[in-house]
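Input: a single structure, listed below in structure tokens.
One protein chain is absent from this view; the other protein chains keep their places.
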Amino acid sequence: MPLQTAYYPDYFAVDDILATQDRIPCTFLQDAVKLGKLNPAEEQADLKAGTNIELPLWLVADITTTRQPVVAPSLPKMYKEGNREILKADPCAVDLHKLSTHFYELGLYVKQFDPRESVAEILLQTFTLRLRFVMDLSDNTVSNPSVMQKLDRLERSVFKSGHDAKMKLVSWLKVSEMPLEAASMVVNHKKRKRVDDDLF
Amino acid sequence: MDPEEVEFLGEKHLVSIVPSFTSESVHLIQGDYGPFRAGLPIRVPLWVAVNLKQQKRCRIQPPEWMDVDTLELIKTDEKLSRVFTKMPSEFYMVEVKQLLGCASDDIPRADEIRTIVKDIWDIRMSKLRSSIDLLVKNHEMYAAVDNLTMMEINSMRPLLPHALDHIYRMKTFQPNVGSQSQTMSFSTHSRVSTSFQS
Amino acid sequence: MFGEKAYLLIKELDRNRDSLPPYNTELLSEIHNEVKQLVTENQEDANVSEQSRLVENVSYVPTLKIRHAAIKRNIRCILAYHYNRLKCLKTIRWQFGSILPPEVKANLSQAEIDFFSKYSSSLMQYMRGIGDDGGVNLAVNLKPPKSLYIEVRCVVDYGQLELTDGSALLLKKNSRHHLPRTECEELIRQGVLEHVV
Partner (left out) sequence: MDEDTDDILNNIIDDDDDANIQMTPAELIQKMEEIWINEKFAPELLPHEQEIVDLVLSQISAMEDNVETLPSADFKKGFYQLEIDRIRFVVTSYLRQRLEKIETYVLHVLKEDEEREEAYLSEAEQQFALKYKEALEEHFDNATMFYPGLPFEDWKSNFVRPNMNSFVFLKAKSNVEGVVVDRGQGDDNEIVDIKAGSQMLISYKGVSDLIKKGDLRLI
């Protein structure tokens, strides 16, 4: 029954909260009085302008878009020239997950820090060129965990939606009538209960 | 959508049966069927036909296209054509599955039919995956999907629409924290400082 | 870094997408403390800010902004935690019915238990009002029907089951029955019966 929508994050979206926890290199443009503790490398009371530090995206996003930005973010290394070349050359061979769990999501946020707009382009290109690969992967009834590992979180959701549809079709073709099933919650719940029982 | 929901829609499709009983009409909400005369063919919805067959009250008359020679032709056409050819029935997969499932004794060369239909399905699916690949690589934002049957469309759902949703989002995404929230963050900010001064 | 505890809370959600682990009172209260401290510090510094800007030319604004962002982040995580748990709780209402299983109930906060009963009763009220004929139960007919009767196997010793036609039968573990689909759909979902195809 749940609504089948593509990832479209809202205020409560777990995935968006996880993605915005990723850290981005920044340089402080102003002093942040009393916040020296944010920089574990140096123990000073204040955080001085000019300090280079990695900050979570949720914070960076909130303090760079105001009229007097507190920090100047720079592009994380996986979106820089070197990696861009690799991604262009053979996108399907790249272990995207290793580059970043949230390669696309993070990329969407940081593309605004990239004046030449090459990040936007590489995201779109990587996604469209790898889609066939993800699609074919999801069409296999047996999944290969080592290949799966190479997908970032967004691709995994695409894979999963394709794979679920495939499995439903396969079982529909197999049986004359789809059995009514126990609710997913019930099953989970029983499993856990059994584990608990084993402990005692 | 689950395949059994597509099947549900297909079950309204009319098929021919030859009843082995005689009875007055069945007055369903969706229409009247009958009267039934033993030995006289009559068209009823697929779900009625299957139920009657399970009760051994009728013989199924397979649709004209459910025949090895006809299907071989369809298969060849499908192979040769660049686009999707029109299937003889919007619900060919459902009809094949249900009729062969309950009435393989009424349908000549049932096993061969099953194999050819599976081949046709596979050819169309592989064509569909290639078209999707092309569509996406060309950054097209709409596509004609004429002649695709509901089960075929459904097998690419939600992957295909979702992939396009992602592409559209990548093209248009403006971080929520950008210009729109500039005023917002100022206003909430001032709220903090003012309310906290009191 | 600020917001680390809140991040742990969200990671906990992420690990348990389809279940409800115990309400994490402890972690929540640590996050509450972080927020309280951030607010207090901002209050103090906001007062200093006005004066020091004039006197020492020291600006507290960046610090205030950073702490404020951290407050908002923490609140977002707290609300996301509660919101996503409610989503799970609603699924439980649809799957188990209006009575919370004790094992589930043990993992909920009082507010969640209250939400459950409010949700449950407004759902009942809504369903009772559909049509002119005493309402429609939306928790059944989840799949397209194929036949009126289905074959089921009993998974647990359930006891007596009364059918709508007034007759009754005993559901013993491993016993098999041929029953009207509408009468056993909910029991199948609750894991009492198993549909044999």
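Order of writing sets the chain letters: A, B and C. Residues in each chain are counted from 1.
The criterion applied here is as follows: contacts are C-beta pairs under 8 Å (C-beta built on N, C-alpha and C of every residue); 3 or more make two chains touch, one makes a residue touch a chain.
A quick note: this is a predicted structure, and the numbers were derived from the prediction, not measured.
Trainee: Taking the complete complex into account, tell me which visible chains touch the one left out.
Mentor: In the entire complex, chains touched by the missing one are A, B, C.
Trainee: In the full complex, which of B:88, B:101 or B:161 touches the chain missing from this view?
Mentor: Checking the options B:88, B:101 or B:161, the one contacting the hidden chain is B:161.
Trainee: Which is it among B:17, B:99, B:120 or B:150 that touches the chain not included here?
Mentor: Of these options, the touching residue for the absent chain is B:150.
Trainee: For chain B, which residues touch the unseen chain?
Mentor: 1, 8-9, 21, 23, 26, 28-31, 47-48, 51, 55, 57, 139, 141-148, 150, 153, 157, 160-162, 164-165, 167-169, 171-172, 176, 184, 188, 191-192, 195
Trainee: In terms of residues, what is the contact footprint of the unshown chain on chain C?
Mentor: 29, 32, 35-36, 39, 71-72, 75-76, 78-79, 82-83, 86, 90, 111-112, 115, 118-119, 122-123, 125-126, 129-133, 136-138, 140-145, 147-148, 181-182
Trainee: Residues on chain A that touch the omitted chain in the whole complex?
Mentor: Here the touching residues of chain A are 1-3, 5-6, 8, 10-12.
As a convention for this text, only the chains that are shown with their structure count from here on.
Trainee: Report the inter-chain centroid distance for chain A and chain C in whole angstrom, where each centroid is the mean of the CA atoms.
Mentor: One centre to the other, that is 24 Å.
Trainee: Take the average of all CA coordinates in chain A, do the same for chain B, and state the distance between these two points in whole angstrom.
Mentor: Those two chain centres are 32 Å apart.
Trainee: Touching at least two other chains at once: which residues of chain C meet that condition?
Mentor: 65, 68, 72, 143, 147
Trainee: Residues of chain B that touch two or more other chains: which are they?
Mentor: 2, 4, 7
Trainee: Looking at the complex, which residues from chain A come into contact with chain B?
Mentor: Contacts found on chain A: 4-8, 61-62, 65-67, 104, 108-109, 111-112, 120, 123-124, 127-129, 131-132, 135-136, 138-139, 154, 157-158, 161-162, 165-166, 168-169, 172-173, 176, 178.
Trainee: Would you tell me which residues of chain C are touching chain A in their complex?
Mentor: The contact residues of chain C facing chain A are 1-3, 7, 10-11, 13-14, 18-19, 41, 45, 58-63, 65-66, 68-70, 72-73, 76-77, 79-80, 83-84, 88, 91-92, 94-96, 101, 103-104, 142-143, 146-147, 150, 181, 185, 188-191, 194-197.
Trainee: Within the complex, which stretch of chain B touches chain A?
Mentor: 2-4, 7, 97, 101-102, 129, 132-133, 136-137, 139, 154-159, 161-163, 165-167, 169-171, 173, 175, 177-179, 181-182, 185-186
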